[in-house]
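First the structure, then my questions, so here it is.
Only one protein chain is missing; all other protein chains are in place.
All chains are identified by letter, namely A, B and C, in their written order; residue positions are counted from 1 within each chain.
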Amino acid sequence: MSRWLVAPILIPMLTGVLCLLAVRRPRLNRWISVTGAALELAAAVALLAAVRSQGTLVLQVGGWPAPFGITLVADLLSAFLLAAACLLAFTLSIYSLASIGAQLESFAYHTLYHFLIMGVSGAFLTGDLFNLYVWFEVMLMASFVLMALGGERGQMEGAIKYVTLNLLASAFFLAALGILYGLVGTLNLADLAVKIGGVTERQPQGMLMAVALLLLVAFGIKSAVFPLFFWLPASYHTPPAAVSALFSGLLTKVGVYSLIRVFTILFVQNPDLTHNLILWISIPTMVTGVLGAVAQNQFRRVLSFHIISQIGYMILGLGLFTPLGLAGAIYFTAHNMIAKTNLFLVSGVVERLQGSQWLSRLGGLYVTQPLLAGLFLVPALSLAGLPPLSGFFAKLSLIQASFDARQYLAGGVAVAVSLFTLLSMMKLWNEAFWKPRAEDAPADAELPDRARWLVPIALLSLVTLAMGLGANWFYSLALDAGHQLMNPNNYILAVMGGQP
Amino acid sequence: MRSFFLRTAVRVLLPMLLLFSIYLFLRGHNEPGGGFVAGLTAAAAWSLYAIAFDSRHARAAFRVEPRRLIATGLLVILASGLISTFSGRSYLSGIWFSLPVPGLGDIDLGTPVLFDLGVFMTVIGVTLGIVFSLEEVEE
Amino acid sequence: MSITVLSGLAGSLLAAPLQRTAPRRAGWLLALLPLGLFIYFLTLLGPVSAGRTLVETLPWAPGLGVEFSFYLDGLGLLMALLVSGIGALVLVYAGGYLEGHPQLGRMYAFLLVFMSAMLGVVLSGHLLTTFLFWELTSISSFLLIGFDHKDETSRKSALQALLVTGGGGLAMLAGLVLLNQAAGTLSIPALLASSPDLLKHPLAGPAAALILLGAFTKSAQFPFHFWLPNAMAAPTPVSAYLHSATMVKAGVFLILRLGPVLGDHPLWTPLVSLTGAVTLLLGAWMALSQTDLKRLLAYSTVSMLGLLTLLGGLRTPLALEAAVVFLFAHALYKGALFMVAGAVDHETGTRDVTRLGGLARRMPQTAAAALPAGLSMAALPPLFGFIAKEVVYEAALESGLFAFAAVFAASAVTVFAAAVIAVEVFWARPAGSPPREPHEAPLALRLGPLVLAGLGLLAGLLPGPLDRALLSPAAAGLVGHPLQPGLALWHGLTPLLAYSALTFAAGALLYLARRPLRRLAAALTAGFGPDRLYDLAYAGVFRLAAWQTGLLQHGTLRYYLNLTVLAATGLVGTVLLLYGGLNMPAAFPGATFYEVLIAALILLAAGFAITTRSRLGAVAALGVVGYGVAAIFLLFGAPDLAMTQFLIESLTVILFVLAFYHLPDFERFSSRRTRLRDMLVAMLAGVLMTVLTLSAVGIQIFPTISSYYAQAALPEAHGRNITNVILVDFRGFDTLGENVVLALAAIGVFALLKFPKRRQP
Partner (left out) sequence: MEILLAIVIGALYAAAVYMLLRRGIVKLLIGLSLLSHAANLLIFTAAGLTRGGPPLVALEGQASTLPQADPLPQALILTAIVISFAVTAFALALAYRVYYTTGSGDMDDLQQSDIS
């Protein structure tokens, strides 16, 4: 199996390239895209199954021994998040068929799409810090183009901010990398962990902490934590719904993943500083994000601000730095990827039907689209943390972990913020679904290819439900992943081939 | 108004630069050079051409659509690594064999050379794609 | 048991199709489900009254301490019978009440979901299972209150109820997690068997307080009571079911349920009984001024929920028994009266008592149902309400004068309220006229009140068997030992009887003085109360949110950049200082002339690039910087880099120049002050990076791994140019990704430049 660890990276690459070649043949292009996404999902699920049964898998790309070449590593964290990401990729590839339109497709939409997935997969799987940078750039570049594709004014305004702030983050990342390499002379995460672990008592502790914080800032920008999140609400609502959905499900989560990775394997010597800082950042992140959502009057902007709030939950688990906390963070991340993306998909349907994102111009969908209304409630209530949906268990595990770690303030904020989440979700419900539509508004548009719009939404809603009803399976997976992360020795041994 | 001299100079320069780029590519594994630099050189040559004439002429003279070149380059990169995967080793593992060339001795050929070739193609395709489209912007 | 609970969910799926196929009969047919459940629960009366409890556990998420489990004892059975029995009547009633409504199918579905949820709450054997169903009741209640969703008041009330009870639910969740940490379990049987040491745990108090908070919001206790009267925006079947007979009892139920576990905590009795007493009086007071029948009944319900809470706080055996008995009595008569109010509304088009009167002639059967229910509410013999009130008085007397006084006052108002609905509406001379000419309500609307009122009468006449089979076993579980069933209609001439008579007299006086009383009470309460507080808080949240968002997300990129750079610089700089990261290297080899020259050139070019007013100049300067960097690469043994940098820089300049044709010229937008400020920020960042670089070059903790490449490059990778070998072999995977980035950029440039344009107006 190890040999095929590269498959989740290569499949989207191949798909993207083939789509590029077939860009003038729309039907073939679409067919390649969906098939590729399906294969990708199959590869990711197979990988998760393999990691679950065989433990951490490692591939030394190029056959060079670690730390000299680039190592791909799939532990539970990577494999779990990768599977979730690929599930999204697959559903969104179907949704895209309905929502993107021939014009964007003729500008290589599908290629961009799959290259983005490639970057995400690479970031999840790589065990090398510089390689992570490269995947970040692949992902970013693809997202830049997707963000701007279409060239509407709003998109342009969003894209320029998005691009600039993310490039700034990349510059921080690169600087941290360079300094770290100068200090310890290696880039492989496992090797870095061993070497950084070896400097505990020596003098340049402060430099290492500075590097840790540079990375915290770089990944903090990418994962949109307080006070580095501005690019997200400035831009996420501007591209087409399928693109927003893709971004919301994947991009910031890769930032969170990187934070988790780096702060469970590299910088664990001084949790009083690093992890406490993360914990303290998580609190305003949860609060400002949800307040931002409450203040918004556009469907997707509400959702965008929400992402920030929920990133707060994820890094709360990391800040706790206990197996339970990490398990909560991982479970929450997977739950959120699916539920949040789904809401973006709903927003796309709503926009298609009523031609607007503005809540004041929406309404009446409860009567005209009862199925959509029902499908909206699943992810919406899940995000608000209502049982038996996935969000309930995600929040429960984080609250338990907070209280276990005696972080009553953070846990309490996590509880309280849920109420505001509920408020903002029900605001959407009231405005778009219950409220009668303004009398001068035009009739709802038709929804051609109804299945392509709604099946992805239904599928993700089902997953949300399944993650709640089958919470044990998912939670024990997350918990095992949490334990794995708290004992990085396994990771190191697996990568370095038994010679740490 | 594009100057006649520039055009003439570019006509002369282009083949020389392209040859130079191939030279850079070939020696890259052993001396400074390689697919990147070679690709950039070739692309720079064609960019000059595109500036001296215009992008329509340049596209015609270049013949290959940059998009196809990019895709092919990426495919070459991808495939060069897969050879080893299918022969039971890690992805991107180098597979080498010696090719005796009369007069030059043995030449080492291997999948990394193929990989570098893919880089070469991609870089040319990308740079030209960018230059051409930038030139074709209409007000 | 799980099947009985979940059957409602399954039934809800059938509701809409059934409604479409059999619009007139759907309600009756669907009512068969709760009826069946009711009968099933009746069959359990025997074993449960014999003291047995039924437990059923399905593992769910053991890793999280979550179980899906059920526990049925006397209390649970009592509640389950009420929920299923009244549920059946309400379904029938809803069919009549909303006949022809396009969304009647959804109403049935939500009612069934709610019934399931409520059964889940009362039968759950694990507090997280309770929580699951608890929240489900909140959601289904939200959907039901907002049933008339085109009406803004409905939407607002629904949201209010959801936020208040949902907020309480979250507090409760936090409390449950704390309780889990204190007790190690949330399984109800295990908790009931837990040792008293639990109460000494430091988390027991906070846990109890938070759980109670949840219970209080759900049972509309002060200061959270306001959502309940507002929830009367819901169609009457909903009010009758959720907001009088069942859901609002969930809080009380939980208080009773957890009494044996946490009730001995010093916090419990003061907190619970005081809240209950305040709510009891407040609800009574607010009821005085109401002229809307449903709001009147709602406040009366608030008051009676306060009574139940008070009894749950007192926790004497008598109080607990009284709570159980009264809960039952209240469910019967209040459910009936709500349905009566609905029937009146349905037939006359108004619920305003000042416009109603003398309906007994037009609606005799409805009046026939209202009368016994009203008498039961007024606690007159031989109705069951009388028996219940006697027990309550006994318990209150036992607990002291204050409790008794409160109960007495509220009971007098209850008599008043009963008189309003049962007497004023049906028998008094009408003060105004209703919008519609009243007719007798259809059977579906009469059935519920008649059955419930009849049951109240029956129970009053035959309290013994009821007590033995249902009420005593229910109370026994709370008290902790079996009780001697002792309910009887006639206790002889006791002081209690005198108090009852006195209560009735006081209530009657209130009724006679109702018109001035209403005006007085309305004048005294206008504009106050937690309802206003909620509105203020609600608006405040939105204002705060808008203010905060305006502050943070105010739209200009440079503001975002400034903050981001400052945050980064601040964080990294602080840590560098605090953790002794600064270490100036002692000595470096000096610089040669050429090196200094190149460095100076770069500095000058950079300086020129940022100060020049010509964009062409800036780009040329940028190119010089790039060439300078390339020269540095060349000087320090990196010819590959130098070549690449040189070529790329040239290409970049070409690109810039090509693009400039389509881009704006430099302009000076910022004021001098802004420029200075930005310069300061930039300097901070620059200084930080200088310091970081210096500190980094001074130390090398471990040697680099590069020596390996020098050894392996030729023999294993067949190349002498190590940099190139790293690029295409050792780290070829980086290069692969990088080429994808390049391809993406080309696609992006193409798309941005060639995508069809629409000029903005």
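Here is the rule we use: contacts are C-beta pairs under 8 Å (C-beta built on N, C-alpha and C of every residue); 3 or more make two chains touch, one makes a residue touch a chain.
From a predicted model like this one, the values you see are computed outputs, not experimental measurements.
Under the touch definition stated at the start, the shown chains contacted by the missing one in the entire complex are A, B, C. Residue A:145 is the one among A:112, A:145, A:384 or A:496 that touches the chain missing from this view. Between the chain not shown and the residues C:45, C:267 or C:655, the one that touches is C:655.
The hidden chain makes contact, of the residues C:274, C:409 or C:599, with C:599. Although one chain is not displayed, chain C still touches it through residues 546, 549-550, 553-558, 561-562, 565, 585, 588-592, 595-596, 599, 602-603, 606-607, 609-610, 615, 618-619, 622, 625-626, 629, 632-633, 635-641, 644-645, 648, 651-652, 655-656, 659-660, 662-667, 669-670, 678-679, 681-683, 685-691, 693-694, 696-697, 700, 704-706, 709-710, 713-714, 719-723, 726-727, 730-731, 734-735, 738, 741-742, 744-746, 748-749, 752-753, 755, 757, 760. Looking at chain A, the residues touching the absent chain are 130, 134, 137, 141, 144-145, 148, 151-154, 156-161, 163-164, 167-168, 171, 174-175, 177-179, 181-182, 187, 233-234, 237-238, 295-298, 301.
Touching the omitted chain from chain B are residues 30-32, 36, 123, 126, 130, 133-134, 137.
The rule is simple: only the chains that are shown with their structure count from here on.
In whole angstrom, the spacing between the mean C-alpha positions of chain B and chain C is 62. Annotation: 36 Å between the Cα-based centres of chain A and chain B.
Annotation for chain C: residues touching 2 or more other chains are 729, 732-733, 736, 740, 743, 745, 750, 754. Along chain B, residues 67, 70-71, 74, 78, 81, 91-92, 94 each make contact with two or more other chains. Interface of chain B with chain C (complex): residues 28-37, 40-41, 43-44, 47, 51, 66-67, 70-71, 73-74, 77-78, 81, 91-92, 94, 96, 108, 110, 112-113, 115-116, 118-119, 122-123, 125-127, 129-131, 133-137, 139.
Chain C meets chain A in the complex at residues 59-66, 103, 106, 128, 131-132, 135-136, 139, 142, 146, 149-150, 152, 155, 159, 162-163, 166-167, 170-171, 173-174, 177-178, 180-181, 541-542, 544-546, 548-549, 552-553, 555, 557, 559-561, 563-565, 567-568, 571-572, 575-576, 578-583, 689, 692-693, 695-697, 699-706, 708-709, 712, 729-734, 736-738, 740-741, 743-745, 747-748, 750-752, 754-757, 760. Against chain C, in their complex, chain A makes its touches with residues 13, 16, 20, 61-62, 64, 67-70, 103, 107-108, 111-112, 115, 118-119, 122, 130-131, 134-135, 137-138, 141-142, 144-145, 148-151, 153, 160-161, 164-165, 168, 172, 175, 178-179, 181-186, 191, 195, 198-199, 202-210, 212-214, 216-217, 221, 227-228, 230-231, 233-234, 273, 277, 288, 291-296, 305, 366-367, 370, 381, 384-388, 392-393, 396-397, 399-400, 403-404, 411-412, 415-416, 418-420, 422-423, 426, 430, 433-436, 471-472, 475-476, 479.
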